[in-house]
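Now for chain A:
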Amino acid sequence: MILPFLREASKNLFSKPSTEAFPAAPAPAKPNYRGRISYDPEKCVNCGMCKKVCSPAAITTEIEEVEGGQKITYHFDLTSCTFCGTCQDFCDEKAIVLTDDYLMVAENKEDLIVSGSRIKPVVKGKLTCDTANCIYCGLCARNCPEEAITVDRATKSWTVDHDKCIQCGKCISKCPKKVLSFAEPAPEGVIFGEGCVYCGICAKKCPVSAITVDRATKSWTIDRDTCIKCGQCVKNCPKKALSMGPIEE
Partner candidate 1 sequence: MSYIHFPVIAVMTLFMGAFLTVVLGRHSKGVRSFIALAASCVSFALIAMLVKPVMIDGEIISYWMGNWAPMSGYAIGIGYEVDQLGLFFALLVVTTILLSAVYSIRYIEKDSSQDFYYVLFLMLSGSVLGLVMTGDVFNMFIMIEIMTFTAVGLTAFRNTSFGAVEAGFKYLVIGSIGSSFTLFGIAVLYGQCHTLNMAQLSAMLYGNHSPATLMAFALMFTGLAVKSYIVPFHTPAADAYTTAPSSISMVFSGMVNKAGVYGMIRLVYIIFRTVDMPSVQTLIVLFGTVTMFIGVTMALAQHDFKRLLAFHSISQIGYVITAAGLCTSLGLSAGLFHAMNHTLFKGLLFLCAGAVLRSTGTTNLDQLGGLSKRMPKTTLCFLVGAFSISGLPPFNGFASKWLVYQAAYEKAVTTGNIFYAFVTVTAVVVSVMTLASFIKVTQAAFFGQLPARLADVEEAPGLMLLPMYIMSLLCVGTGIFYDKVYQYLLDPAVRAAFTVSNYIDRMMGDGYAEAAGVEDVFASNPHFSYWNPVIWLALFVIVFCAAYICVVTSKGSRGQILSDEGGAEDGKYATFFSGEKALPSHVAGSDLFWGFKTDWKGYFRVMEGLHSGIVNDYALYVVAAAAFVVVFTFAFLR
Partner candidate 2 sequence: MLKNAIAKSMMRSPWIYHINTGSCNGCDIELVAVLTPRYDAERFGFKLAGTPRHADIVVISGPVTSQSKDRLIRTLAQVPEPKCVVTLGSCPQSGNVFKGSYSVEAPVENFVHVDVAIAGCTVKPEAVIAGLYKAAEILEKKREAMNK
């Protein structure tokens, strides 16, 4: 046929148009759509991984000293975001979620910045290093989201910028010789209390997998060195058997 679309056109003329009714009717996004970022500051442990993995540097933080701790604000600039979802993937705490809200339209650029802040109480001491056992591998420095640690292998020096340090504990968890610690005050940690049913939720929720639960032998162990004292296990314990407090070595 010379005019291949003649039939198509005449058929369409008498059939319903395939146009979607949007904006009259809502048009939900497809599953796994990565849209507007939602940030839950309550879940955030301020580890800063999101900031580190963000390729267009869309995530910025703002730290403000307030009474009783630090006010840490995270800004997610949607006008800069590529919606790759890496921050979501890297957020152990699931504080960052890319929702299916795609209607990111604004007259003001400020309307397209998602922010959230929490006040983080100062609970830890300053970061110290047991230089006697340190091998100056530099893993701590490499993992520090704020680049507060400087390690020089040649001169065997280990320094920390306490102003930059956000006390996330990444360095401690990464240290192979376990020589890093928040020196003072007395270390705080998860206390195993009464009523445990060994369900294992705490182990699953633990972002650093410090908790091991064996139901068969009814054993609950925690690797204090790994634990970042984030409190996820305490929050999620169905029996309220866990609590935070000072621990004895």
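How were these candidates chosen? In short, all candidates are chains of the complex that A comes from, given by their letters.
As a working rule, a residue touches a chain if its C-beta (ideal position, glycine included) is under 8 Å from a C-beta of that chain, and two chains touch if they have at least 3 such contacts; residues count from 1.
This is a predicted model, so every value here is computed, not measured.
Peer 1: Given that all of 1 or 2 sit in the same complex as chain A, name the one that actually touches it.
Peer 2: Candidate touching chain A in this assembly: 2.
Peer 1: Which positions of chain A touch candidate 2 when the two form their complex?
Peer 2: Per the stated touch rule, the residues are 17-20, 22-23, 27, 29, 33, 35, 55-58, 77-83, 102-107, 109, 112.
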